Each structure stands twice: as C-alpha cells, then as structure tokens.
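Here you go, one structure.
Here the complex is missing one protein chain, while the rest keep their positions.
In this document, chain identifiers A, B and C correspond to the written order of the chains, with residue numbering beginning at 1 in each.
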Amino acid sequence: MEDLTERVRIAVAQQPFMTTLGVTVARAAAGEVDLELPFDERLTQQHGFLHAGAVAAVLDSACGYAAWSAADGEADVLTVEYKINLLEPAVGERVIARGRVVRRGGRLTVCHGEAYADDTLIATSTTTMALRPR
Amino acid sequence: MEDLTERVRIAVAQQPFMTTLGVTVARAAAGEVDLELPFDERLTQQHGFLHAGAVAAVLDSACGYAAWSAADGEADVLTVEYKINLLEPAVGERVIARGRVVRRGGRLTVCHGEAYADDTLIATSTTTMALRPR
Amino acid sequence: MEDLTERVRIAVAQQPFMTTLGVTVARAAAGEVDLELPFDERLTQQHGFLHAGAVAAVLDSACGYAAWSAADGEADVLTVEYKINLLEPAVGERVIARGRVVRRGGRLTVCHGEAYADDTLIATSTTTMALRPR
Partner (left out) sequence: MEDLTERVRIAVAQQPFMTTLGVTVARAAAGEVDLELPFDERLTQQHGFLHAGAVAAVLDSACGYAAWSAADGEADVLTVEYKINLLEPAVGERVIARGRVVRRGGRLTVCHGEAYADDTLIATSTTTMALRPR
C-alpha cells in the first residue's frame, strides 16, 4: 500500500490547485483515498470557516483518486458530475476528505465521499467519474 | 443596479477564499450574479486546465450571491447542497460563472448555474440554499 | 418531426411503467421531448397531489427520450444518474415534463428537465445518460 500512497502523492503534486489549497495524502488503498486539508485563513469564507468550495474541491479530488487507485492508476479519471450536501460548518484544524469507490465499471466509476472536520461529519458527496484508458 | 453590484463586491471581498481564487464580480441584478475567474496557473490540474474544484467553487458562489441578492441582501445564505455537471475542460483566459434564482422561497432558494470558458458552456449546476434572517 | 414524435410514441408504448402511469408524448424534436402525465388518483400522495416519485419518473423519461432523439434513435440510452429539485406541489390536471439536451457527447449525454403543473414550474432536474450503440 505504501507504493500506492506514494503514487497518489505524486499525482496530487502534479495538480497545482491541490498545492494552492495545501492538500496532502493521508492514506491510500485500492478504491480508498483520504486527503487532508489543513485550516488556512486564505481558504475561509466570511465567518472564518473553511469555504465550502475548498471542502468540495478536496472531497471531489479524494473521490477522483479513489477511482484512479481502483483502476490501478492505469486510466485517466475525469469527473462527470458530483453532488455534495454540506451538513455542518467546516470548523477546526483540519478536514479529512474520504473517497470510496461504490461501483467500479469499465467506463464509469461511482464514488461516495465523506468530509470530516476534527471528527465531525461536515459533508457527504456522490461522484460519477469517466475512465479513459491511457 | 450599480449599488447591488457594489454590495456583492463588498461581500465577495469578505471571503478570503474568493480573493485567493482571484474572483471578481462581473454583473449583479436581483436574483442574477455573474462572477469572473481569470485563468491562473495556481488553480490548474495536471493537464493545465482550470481545476474543476475551482470552477465549482466559483459557480456555487455565483448561485449564493444570486440568492442573497434576491433576498435584498438581508439574509444569510447557506449552501445546503449542490450538484454540478462538468461538460468540457476549463480552457481559456477566463471563466464566467452565472448564478440565477429558479425559485425563491421563504426558507429555501433554488438556483441554476452555468459556467462558460471563453463562451463555451463548461459546467451546469443546481444549488439549494437556506436563508436565515439576520 | 411527425415521424420522430411517432417513434417516441412507439418507444414509450414499449415501457409498461409508462402505460401504468398514463404517460403520453406531447411533442418531440431532435434533443427535445415533452411528455404529459394526466392527474390520476392512483398516483397521488397523502395530500392528494401527484406523488413526487411519479413526477420524477416522467421527467427522467422525458430526458431519456430527448437524449435518444438527439442520437437519432440509434443508441440505447441508460440513465446513469439524475438529480431533481421539487419546487412546488404537483397540483392540477396534468404535468408536462420537458427534457432538453444540454450537451450531447459520444458516450455521455447531459439533459436538463423541467416539469410544469398547469403552467407552474414544479420541478427541475439534471440527468446524465450513457449511450450504447446498438
């Protein structure tokens, strides 16, 4: 699994937006990727919480890497669509975004995502991704 | 309408994440807000396009301000959930995110969003927002 | 266009659930299909309105036939996912469900749907469909 975590780290590092957000890889296994977003004032909204848009971006990415890891990292993964419910404000020191593959298909993979802020469930999502063989 | 555009500008300036993304207000009317996201390498994904997460964040915000403007700016607007379909890669010099109120209710407002990259429709969204009187 | 309307009618007649609901084809053009659902007590919920599930089923079908008509009726259309916002109760004599293609792709087509009950917008939807060549 170490190898997979390392490969996801390299893939995340290739996305400048992930670096801008300060995202790191907490854990990776086949079909399961957890990303971490530390609190950063630059990412907040008007009440000082992490902006929902930043949380959603990390959650979508966690789902994307989960789909990618389930495909053995051998396909390009494109987000077709996602839906997110924001349950609680993103308060705390860090957000953990967990992406999990629900169904892996040949062309389409569906993932479920959950975001936690210091152990509180703050968002849940479902993402449909297209796989394109390289 | 100038006054409303100015008020949306002030509201956007109060969200550090919008400043981090480089978002500006292109247009505002009651129930209609257009935000602009200039291309910025810091916001890209691995192929050099604007990251879907950045596009989604701006589109959700355009919808939020559209709901806020329809409520005369007298309520707090919280995103309950949204769904976004990503139709084309975000290629070009700028993205325009258009938020439009579909139904304004007492407690819940529904908006439709469309994002364009240099006149190409790249994403469509629907957002449900809760209004909390101040 | 008459020919297309007739072809959609034949396709609708092949779905027993559409017959059970009492759905008819109001209009069909390339990428645009309107279905009609007459009020029927068998389809109501506890307050006597048409059940949201019946409205959603017809709206999803209108989107499916819109995608099918845009593909010249030469592909099988499978709904991958949809999202629906229910805006108002379905009160009245009939519901018109309008499906419109937003983006036609080679493998995926995205449609937008709107349902009206006697001219009141009661629901809006977005659907992602997979096309499988026959």
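As a convention for this text, a contact is a pair of C-beta atoms (placed from the backbone, for glycine too) under 8 Å apart; a residue touches a chain by one contact, two chains touch by 3 or more.
Note that the coordinates shown come from a computational prediction; the quantities given were computed from them, not determined experimentally.
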Response to the item:
Touch with the missing chain holds, among C:A56, C:A71 or C:V102, for C:A56
Worksheet item: Where the complex has a chain not shown, which of C:L4, C:A67 or C:I84 is the residue touching it?
Response: C:I84
Item to complete: Spell out, residue by residue, where the missing chain touches chain B.
Response: 80-81, 83, 107-108, 110, 126, 128, 130
Response to the item:
Had the left-out chain been drawn, it would touch chain A at residues 83, 85, 87-88, 102-103, 110, 112, 121, 124, 126, 128
Response to the item:
Listed in rising order, the chain C residues that touch the chain left out are 11, 14-20, 41-46, 51-54, 56-58, 60-61, 78-86
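Please note the rule applied: only the chains that are shown with their structure count from here on.
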Item to complete: Could you label the chain B-chain C interface same or different, taking same to mean over half of its residue numbers are used by both chains?
Response: same
Worksheet item: In angstrom, rounded to a whole number, how far apart do the mean CA points of chain A and chain B lie?
Response: 21
Practice prompt. Let me have the rounded angstrom distance from the C-alpha centre of chain B over to the C-alpha centre of chain C, please.
Written response: 29
Fill in: Junction residues of chain B - those touching two or more other chains
83, 85
